[in-house]
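Only one protein chain is missing from this complex, and each of the others stays in its spot.
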Amino acid sequence: MTMVDSATHSVSGISASVPETLSMAQAINRALGDAMQEDERVLMFGEDVGALGGVFRITDGLTERFGDKRCFDTPLAESGIVGMAVGMAMNGMRPVVEMQFDAFAYPAFEQVVSHVAKMANRTQGAVRLPIVIRIPYGGGIGGVEHHCDSSEAYYAHTPGLTVVAPATPSDAYGLMREAIAFPDPVVFLEPKKLYWSKESVDLTAPVPPIGRAVVRRAGTDATLICYGTSVPVALEAAEAAESEGRSLQVVDMRSITPFDDETVCAAVESTGRAVVIAEASGFASVASEISARISERCFHSLASPVKRVTGFDIPFAPPKLERYHLPSVNRILDAVDDLQWED
Amino acid sequence: MTMVDSATHSVSGISASVPETLSMAQAINRALGDAMQEDERVLMFGEDVGALGGVFRITDGLTERFGDKRCFDTPLAESGIVGMAVGMAMNGMRPVVEMQFDAFAYPAFEQVVSHVAKMANRTQGAVRLPIVIRIPYGGGIGGVEHHCDSSEAYYAHTPGLTVVAPATPSDAYGLMREAIAFPDPVVFLEPKKLYWSKESVDLTAPVPPIGRAVVRRAGTDATLICYGTSVPVALEAAEAAESEGRSLQVVDMRSITPFDDETVCAAVESTGRAVVIAEASGFASVASEISARISERCFHSLASPVKRVTGFDIPFAPPKLERYHLPSVNRILDAVDDLQWED
Amino acid sequence: MRPDVAIGELSERAMLPSEHPVCLIDENGRPQPDRRYALPSAEQLVAGYRGMVIGRRINDQCSALVRQGRLAVYPSSHGQEACQLASVLALGDEDWLFPTYRDTIAVMARGVDLLETMVLLRGTWHSGYDPTKYRVAPQATPLATQLLHAVGVAHAATLQGQKTVVLALCGDGATSEGDFHEALNFAAVFNAPVVFLVQNNQYAISVPLHRQTKAPSLAHKAIGYGMPGVRVDGNDFAALQAVVTEAISSARAGQGPTLVEAHTYRIEAHTNADDAARYRDQSEVTEWIPKDPLIRMKTYLTDAGLLDSDLQKLIEHEANEQAAVLRHGLNKDVELDPAVLFEHVYSVPTPQLREQAALLADELEREDAQ
Partner (left out) sequence: MRPDVAIGELSERAMLPSEHPVCLIDENGRPQPDRRYALPSAEQLVAGYRGMVIGRRINDQCSALVRQGRLAVYPSSHGQEACQLASVLALGDEDWLFPTYRDTIAVMARGVDLLETMVLLRGTWHSGYDPTKYRVAPQATPLATQLLHAVGVAHAATLQGQKTVVLALCGDGATSEGDFHEALNFAAVFNAPVVFLVQNNQYAISVPLHRQTKAPSLAHKAIGYGMPGVRVDGNDFAALQAVVTEAISSARAGQGPTLVEAHTYRIEAHTNADDAARYRDQSEVTEWIPKDPLIRMKTYLTDAGLLDSDLQKLIEHEANEQAAVLRHGLNKDVELDPAVLFEHVYSVPTPQLREQAALLADELEREDAQ
């Protein structure tokens, strides 16, 4: 059994090394383009990803640039899309597929759980599936039902999948390049509401590999743990807390599986208090896992029980009510206040 | 908003009140028969549930007794089965459907998550779906891949679903009667490996309602928390521990959602130590939730971090290796030993 | 020549669609005699026209309301009003309609309150009307999923001896989903009283029909389930009404389901959020303009002496009134109590939801106090 850790490696980008201001949507688009340019086994397909460039324009220009054999529309059937990707990967390709919205990946659930996740194990490694399943996920965009689910728990609970969720344009670029180069299937969760968030990105700079969390903000009083959609809210809460005299550390998981216990435990042990933040409904979720892990592993460092700030255990709220459902700065600050501070 | 708790109520059975020795399979069969007898809106359908009586014979005799309009075979399509059940419930019926094995419910995932779970909320309660989705689940029967999944986390994470898992024939009867009478959809997880376990059952005796856990064994040193397939293993471990001088309490959740925080917290607070046991892979699972809840709610009563004994984060093992994968008495005892006992 | 093979209960010929879509009133408003289908009555045609004019007005009003920020999104059925109306006007009170997100006009035509209809697209809730009151299912977003629900309602009707027929709508793109297949198969096997009406508007967002299927026509899928497949001109209200009415009668008479494919065209972009210029030429749209379902009907009715300028004005007045109701209703903001988020998830909220509702209530109280 090979038990070595995959080392941090820089992804040699094709895009120029001058930092550019990019939105997350543009960064993912660049990552796809660069990967397709470098490796002709990389394909992109799904619903409306061709001429239209995807409903979020993430695949904009790829068909024009690489032709409709490399970036193409499929019939409207998600199980079909993922199932076909399995076969294409079996025959040497590296398919990247787009599920148009989170909830529209559910028809593909069987293909994802029973095939994508299990093929390598089933065949004792003889068939590995380097597939990336891109899923625009989460709320905060005023979307109607079925367009705002945070479905990461379904995937994170499924052994054999690797699940990542970037929170910045740089990470989106770097993690996408990693995901495409990864030998195993990756569920790539794209936080819709951050598609238009911008950053100056050096596309050639190395990013931490899949499986590695980062401390986004230093702090000494308590640790906020988050990923994807919840990172900016956590940072905002930390900012607000500072003005109230509390120093909050923010850890961005980046990868949900593999999970970076090392970074999380070190962080929590340094502060002794933790709040886990995620948009998904809380019950039996990734936030539950993080809370349980911290409680199990950092027990004696904890000055207070771990708190969770998550979406409620309700179907995602309609547009006009979503702000009550989503973890807010105030709700995070309330949770921090509850961390049994001895004044 | 009605915020009252559903009171414990006895299910008036049709079966005689003399206790009988029944296997869990027979108990479920009786519950289905009695419910169909009492209420002609109750229907049973799925793959091979008619003439064959189901691959586990759970529906044995129902077609003969109630005719093939009440218990019938469908074409082989799980999304179809669940989707049709949604419509039948919309038009006044109370469908009970069988998914032949755990992993074969995945094709129905979208119907379950996007419709079964959400219809009542979507229509502000105008359309409620009294559907029972029966899923034989879990391992321990030497089944090949796709026949042994413990898929409860997928359902428990989905708001709008009620998820139960009986561990005894009496509970199987009582919970099934409750589930069929329930106004909302219930995912009814039947622990396959316990189908043939027997017990003397008084079908007319009241059983605790959905949402209520029970303490299956009293104990003072630590609490084992389990449900469905893991209950007998936990009880066996408690038995073994007793001979080693350790008194373990065993709580059988019975319902996963709604979750009985009251019983669990009282139990854990009484012992100060807890091990959560479940067959499913541990990451982002129901066991994670239970561990997190205990850590969050009973923090100051805990003498040791909560431990989890779960299936590994791997696809379910092949028959010849499943015993290494499943929570065993020894693994539970090891976990108990790890609960930081000060000698 | 191939002999007509009768293998199942229906002969091949009875299941295969005709070479050309059924058309009773052509693009120029001229009646086309048809061997199998009679022209609907004058009353029906006028009712259809009236409904289409109102529908068009509402469609265009809604698109405007999106631009004004009063609606979150609106998938318009501009150009598909004949399908919208025919599908509803052929139904009886005891029947059910299963619409998609694009079928707002059909929902309204079925009598659902205008503002209740707009709840989904306005974003105040997921669905605004009581489906059991109108016998109209919530508008479905996940494609093809509602077709199975339709089969379930229909089969439950059979079991309970109700005379109900269910009309289930979907688009051309939706026919590619597995649920479409399972629904048609279940309907046929259970001989369920369902009519599947596919509004083939040639596009699924950006994807044209020829990338969706290589079938000679979508109606050719019917024989694979052992049910009749019918192609109809989807911009001809008369033909649609005749075909759908016959399919409904057949279902009601216990003769099982029918698949109807209506050839129409999505004149506008998929929704306001879409940019159709990225994937189709405006010239294609222009070609479809003369086939407009309203124009040809107006010509026909005028020529037949069934429509004069008074009636036209009356109908337009009615359309304007309804648009005004909509406009005023949507311009009023609704007060929403966030507590509703927890109320309907279960019949009785779980202890977990009670805790969460309390948390939110506490937050709001503190917010108010500030």
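The chains carry the letters A, B and C, assigned in the order they are written, with residues numbered from 1 in each.
The rule we apply is simple: contacts are C-beta pairs under 8 Å (C-beta built on N, C-alpha and C of every residue); 3 or more make two chains touch, one makes a residue touch a chain.
Note that the structure is a prediction, hence the values are computed from the model and not measured.
In the whole complex the chain that is left out makes contact with A, B, C. When the missing chain is restored to the complex, the residue among A:Leu32, A:Leu62 or A:Val86 that touches it is A:Val86.
Residue C:Tyr225 is the one among C:Tyr49, C:Tyr74, C:Tyr225 or C:Tyr265 that touches the chain not shown. Contact with the chain that does not appear here is found for just one residue of C:Leu97, C:Ala188, C:Ala323 or C:Val340, C:Ala188. In the complete complex, the residue from B:Val42, B:Ala77 or B:Val97 that touches the missing chain is B:Ala77.
Residues touching the missing chain, restricted to chain A, are 1-6, 43, 69, 74-75, 77, 79-80, 82-93, 107, 110-111, 114-115, 118-128, 159-160, 162, 183-184, 211, 257-262 (touch as defined at the top). Annotation for chain B: contacts to the undisplayed chain at residues 47-48, 50-53, 55, 73, 75-77, 79-80, 103-104, 106-107, 142-147, 283, 312-315, 317-321, 324-325, 330-331, 334. Touch with the hidden chain on the side of chain C covers residues 1-5, 7-9, 12-13, 15-16, 19, 176-182, 185, 188-189, 191, 211-217, 220-227, 256.
Please note the rule applied: only the chains that are shown with their structure count from here on.
Of the two chain pairs shown, A-C and B-C, the one joined by more C-beta contacts is B-C. Here the spacing of chain A and chain B, counted between their Cα centres, is 31 Å. As a whole-number value, the distance joining the C-alpha centres of chain A and chain C reads 37 Å.
If you average the Cα atoms of chain B and of chain C, the two centres end up 40 Å apart. Among the residues of chain A, those touching two or more other chains are numbered 79, 103, 106-107, 145-146, 283, 312-315.
Of all residues in chain C, those touching 2 or more other chains are 125-126, 142, 178-179, 340, 342, 345, 350, 352, listed in ascending order.
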